[in-house]
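First the structure, in the form of structure tokens, and then the observations on it.
With one protein chain held back, the other chains of the complex are shown just where they sit.
Coming up: chain A.
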Amino acid sequence: MTWEAVREIITMGLVLLSSLMCFAAGVGLIRFPDVLSRLHAATKPQILGLMSIGAAIAVNNPRIGIFALLTAIIIFQGLTAPITAHMVARAAYRSDHLRRDLLIRDELSVSVEQVEQGAAVEDPDGDKR
């Protein structure tokens, strides 16, 4: 088997893996019950999908320029995807778009209560955030 063929096979495997990950993200969006769990499905397997499709491009086209660009893309995605997930999750929690019955423990609600009680003591007008 030539080096070319090996490279093709590796590329195919990686592309297949990444498309499976994107597929899982899509199915998860439909199957998971609330915003917070859907975020897990929507933002996460996709990172592995991106990494493996990047690896596929690098294997198929090994040049330093491509490699550098892919590194930049993955760094940017890696830095921004969690922030997006965090912002959406935070907004969802604060606007009560979650299924509390599915949570086996919620330590954030305890803290929120404490803060609200503290705010009520300090400031009777109830100037909540």
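What we mean here is this: contacts are C-beta pairs under 8 Å (C-beta built on N, C-alpha and C of every residue); 3 or more make two chains touch, one makes a residue touch a chain; residues count from 1.
Just so we're on the same page, contacts and distances are computed from a predicted model.
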item: Hidden subunit of the complex - UniProt protein name among "Acyl-CoA/acyl-ACP dehydrogenase", "DsbE family thiol:disulfide interchange protein", "Branched-chain amino acid ABC transporter permease" or "Na+/H+ antiporter subunit E"; value: "Na+/H+ antiporter subunit E"
item: Positions on chain A where the hidden chain makes contact; value: 20-21, 24-25, 27-28, 31-34, 36-37, 39-41, 43-45, 47-49, 51, 64-66, 68-69, 71-72, 75, 78-79, 81-83, 85-86, 89-90, 93, 99, 102-111
